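Take a look at this one; I'll ask things after.
Missing here is one protein chain; the remaining ones are kept as they sit in the complex.
The block that comes next holds chain A.
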Amino acid sequence: MSAPAISVESLTGTTSSELASAAVKSGGCASSSCGSSRKPDDMDPAIWDKIKDHPCFSEEAHHYFARMHVAVAPACNVQCNYCNRKYDCANESRPGVVSEKLTPDQALRTVVAVANEVPQLSVLGIAGPGDACYDWEKTKATFQRVANEIPDIRLCISTNGLALPDHVAELADMNVDHVTITINMVDPEIGAKIYPWIFYDHRRYGGIEAARILHERQMSGLEMLSKRGILTKINSVMIPGVNDEHLIEVNKWVKERGAFLHNVMPLISDPAHGTHYGLTGQRGPHPIEIKALQDRLEGGAKLMRHCRQCRADAVGLLGEDRGQEFGLGRVPGEITYDGSKREAYRELVAHERLDHVKAKSDAIDVVKAAGSGKSLLVAVTTKGGGRVNEHFGHAKEFQVYAASPDGISFVGHRKVEQYCLGGWGKDAILDGIVAALEGIDVVLCAKIGNCPKDQLAAAGIRASDAYAHDYIETAISAIYAAASGAPASAATA
């Protein structure tokens, strides 16, 4: 396989749309470990149809499609110990953080502006700050306006679940077919350590009673969604010493109630964020602790491993955030939807994906046929599209894949600071990147200079740009076959 012969530029006649070309040329990756990344051939076609262009519900889709969040529903009915409602920072990327709140009309203009410029856009989500189900009128008004203008955009919400049962019927009516519920406990005693209070039925509840009500509403909401065939993702914040072991129980409960995916996320805790946990010194889990828990959860509800814990107003592919480009000040007062870029991109992706599925399957065969008992951890830099197409110095994250006799699977990502800024590499940053790549055997990128290559080699990590623009799996299979001493016949067709 090779770089695609056609680009979005050639289809749309635009030359300035860097992002379109970058996205398509970058190619897609594939994985088999992450529940959402299963191949179409072992998945119910109706479900595949729902997730194939949702980057958060399908690991495979996240290489091709982008989401955007609009912060239209700032009111919330639950106080969580990991949330500070006063927080607002343009340079932070984590859930609940947002630069400007939008009215439904402002949100519509922003969505149209993004849809006109970001061809990968497939999903509009309302994900805080605040709760999309509690601040319902604004959520509903936004979805109705956007669906009217851009009928094929997927609508998605994220909620704490407390008000969810009141709105399941309306969600179904509005064709919202993806819902994320944050469920951190199924035991109210544990819940009382996470939620100081809730506002429910016109009064404030605290302690175990609050957690019990929240738990019952979450379970009931989840069951109602499952009954209607609305796909659900359960987000759980892993809080060491509070609910870490307990999340195994949570996974069982949500699986029994039809959850489609379970996403275990690390607590983000810093005194500077002003959250209760931040101020009281509650630590977040180490990456190794998250991975250990995720591994123990294999076999339960399927796991999402490609979450980037994005901002509440994020725009773009999961690894990137272009939200700043579409601030209200930059969106015209009147704007008309032009779907041409999105349509052209979709056609191209449909073609590209078939090619990718084939390449991926061939690559997995190569790895299995290598007859080696080895496991290899490979870190890849990509701009999307499932290809090795990002320069080492431009990468803000590495996608990590495991190659073993079982095949090739996506295992997660590691965030780093960008090494190359304005043409110069920074030594201190490089040290950080080498540290972040601990345990990695091979780094694959589109281009890498001698200096970082040598420093990685000194740390026992081999870096290569020999597979630039290949599909990620194809490149990995070639590396794996070479490391096993087997011929890499199908690897670089």
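Basically, a contact is a pair of C-beta atoms (placed from the backbone, for glycine too) under 8 Å apart; a residue touches a chain by one contact, two chains touch by 3 or more; residues count from 1.
We adopt the following convention: contacts and distances are computed from a predicted model.
When the listed names "4Fe-4S binding protein", "Sarcosine oxidase subunit alpha family protein", "Tripartite tricarboxylate transporter TctB family protein" or "NADH-quinone oxidoreductase subunit D" are checked against UniProt, the chain not shown comes out as "4Fe-4S binding protein". The chain omitted from view is touched by exactly one of A:Gly130, A:Gly221, A:Gly407 or A:Pro452, namely A:Gly130. The chain that is not drawn here is touched, among residues A:His54, A:Arg67 or A:Lys101, by A:Lys101. Within the whole complex, the absent chain has one touching residue among A:Gln79, A:Gln309, A:Ser361 or A:Gln418, and that is A:Gln79. Seen across the whole complex, the unshown chain contacts chain A at 74-77, 79, 85-86, 101, 129-130, 134-135, 137, 199, 202-204.
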